[in-house]
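The complex is shown incomplete by one protein chain, all other protein chains being positioned as in the whole.
Then we have chain A:
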Amino acid sequence: MIVGIDVGGTHTDGVLVAQKAADSTADNYKIIATTKVITEQDNLMNSILKALDNLIEQSNAKQIERLVLSTTLTTNAILEEKYDPVGLILIPGPGISSDYLKYGAENLVLSGYVNHRGQQVKKIEQSEIKTGLKSFMEKSIKNIAVIGKFSIRNPEQELAVLAYLKAAENKFTSLTAGHRLSGRLNFPRRIVTAYFNSAVTKIHQEFSAAIKQALQKRRLEPELFLLKCDGGTIPLADSLELPVETVNSGPAASIMGVMTLSNIDQRQQTAVSLDIGGTTTDIGLFIQGEPVFMPDGIVINDLATLIRGLYSISIPIGGDSLIQVIKGELKIGPRRLGPAAAAGGPAPTPTDALLVAGYLAEAESYDKKFDLKKAETALSSLVKQLQTANNSKNILPTAEKLTVHSLAELIIDQLTDKIVNRIRKMLADLEDKTVYTISELLAEVKIEPELLLGMGGPAKALVKLLAQKLNYQAELIPYSKVANAVGAAFARPTITTTVRIDTAAGQLDIAEAGIHRSLKASEKFNLEQSKKLALKITKERSLVKTAVEITDVESFNVIEGFRTVGAIREIKAQVKPGPIARLKGDDQDE
């Protein structure tokens, strides 16, 4: 039995799945129990345990084998800045002034430098660390991150600083080395990511201990995983080193939920997914069944990081968005005053428009207690405002002829236009990605989705309308109320590896695995051998027997004085996100 729990902003969803008894094949699961509880913002653990207890009670489960959590714990800590101060030790060398990079409560700038080839140009001075450490101690800073420019090409200076700190008298709560966070170049992002990692370590450790204790109390011994932002899972024990990878797992849970519930990965179709909530609509994208990653790394608290995340954009429009008339024009969102007027809310919303226009008739399960009269009353106030306004230029049936019904259609038209335009812009942006080779530039990228996968309350009514405008097929996701929890439950561990071999300098670096060593005389590492190494290391680091794939290959000669003296090869490999098993059966309707 597997339990997936997703802690969201308002609700915590849970799902318990089990292998179908009648079926002997291992990857054949069905949903046994689902739950939804209110999220207690100041006690996420309570919400998780409530959801867990509900699932256990419903299913009478005695044991669970796997528990996957997607929480907002680290995300909230970062957004609300609820953490102990973080000190930064930077090794920037020449370049953009480090004044722009001093995010720490205390910032120590060392004078070492490693260049783009990973060659040490300037040594670090121990005396500088010693002096700097004093000011950390004076401010009782216990979280430290050490970040060097080009440290992924040579981590020795970062490691030397860490060794010095570990040997110091005072104990630190968290020490983050920048080179371990990602194999990608970007010093400012490395700093921000390392800062956040150190910041959330303590609360993550506390959470980890608490959940273990709570499970012990319930005599449950599942393998414990956390969902990461890239749609993959990580064992709780392993997440202690890089807890920052678990930020922003909500959108990833949603996308993995869509994947599991639609089997889009097996169908290998190109599809846009829409999760339409009360105040926001989240848009995701699958290209030939595979979820798309953010081009660089996610942005959190307005700061760009190196954290790999699934591509997801959020627009401030949902079923409960406030509709107002401002200067004679309709404005939908971004605020929410409450539920739909039909459900007793204070103001008209898109849900009211859908109800009045008759689109909710076949979607009664969304909410049984809608009052059509209240929806009509709310919309009629908008009709009056539009009629009295002078410049109702965007109203198609002239304002005088406007009825509650035609207004409802108009609102739906505007709402769907907004979403459609955002989807088109997203596709155009992704197609316009900059490239660096002639072959890529000539190969025109076209992303042509054929499917719109919808979930969330108002989705039933809206997805068909949106799909029509986009000329896609519409498809509703079953179990959409607990899709995020399903996504967490089924997500498999992911891993990325960047193998960099510089045969001219005689160096091998695999930043994510903490490998930095000289090449042996016998190690030639031609392109094929380099690729094999990347696959091998990724397989070794991976926890599941899933296919490892190479995602990026670069190979350049190094020429000195018109002679080829070696080569630089950089190979990226990954275990991509996907489900560990399949949900099957004909009983997938809610």
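Here, contacts are C-beta pairs under 8 Å (C-beta built on N, C-alpha and C of every residue); 3 or more make two chains touch, one makes a residue touch a chain; residues count from 1.
Quick note on the criterion: contacts and distances are computed from a predicted model.
UniProt lists the omitted chain of the complex under the protein name "Acetoin utilization deacetylase AcuC" (options: "Acetoin utilization deacetylase AcuC", "Paraquat-inducible protein A", "Amidohydrolase-related domain-containing protein" or "Ferredoxin"). Note on the undisplayed chain: of the listed residues A:60, A:97 or A:522, the one touching it is A:97.
The chain not displayed touches chain A at residues 81, 86, 93-97, 99-105, 107, 113, 115-117, 121-122, 149-150, 184-189, 195, 296, 301, 304, 432, 434-439, 441-442, 554, 556-559, 561-564, 568.
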